[in-house]
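Missing here is one protein chain; the remaining ones are kept as they sit in the complex.
Entry: subunit A
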């Protein structure tokens, strides 16, 4: 399928995708207009889809687009539409909040980086080629079934949480 892509071109595409992911992340954090933020998030998540593509799993890349861009970002945009109109003055960023959130994400970054640093990575003998849906399905239900079940637990908690929140807010408003 990639017959017409030379290795140099693939390498260039990798850096483009990394740039998209990083640029999107910057856009998602810094501009003061909230719609720009969410569009940045969309660019960033599409970049992650590009990374999956680079790693050879077309299926995962498409699922990333379908779920993160198609479902989650659209839901976020929908919530944002209910925010105050754009011609109003945006409230100032409070210094304390900025420092706090920067610190929190710094700690998270350090933790993740430390884990990556400490892990002894065994380079695979050859680049994985078989990332078809069948392989992923088998792996999810055999080797990674605990992770799979955990994810469904998280989703279940989210659903119950959503039901509770709407229920409470409805009772409070009536």
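Simple rule for what comes next: a contact is a pair of C-beta atoms (placed from the backbone, for glycine too) under 8 Å apart; a residue touches a chain by one contact, two chains touch by 3 or more; residues count from 1.
Just so it is clear, contacts and distances are computed from a predicted model.
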| item | value |
| --- | --- |
| Which of "Putative spermidine/putrescine transport system ATP-binding protein", "NADH-quinone oxidoreductase subunit H", "Succinate dehydrogenase/fumarate reductase cytochrome b subunit" or "ABC transporter" matches, in UniProt, the chain that is not displayed | "NADH-quinone oxidoreductase subunit H" |
| Residue among A:14, A:58 or A:144 that touches the chain left out of view | A:58 |
| Full-complex contact with the absent chain, from A:19, A:70, A:106 or A:161 | A:70 |
| Residues in subunit A touching the chain absent from view | 1, 3-4, 6, 33, 35, 39, 42, 58-59, 62-63, 65-66, 69-71, 73-75, 77-78, 81, 85-87, 132-133 |
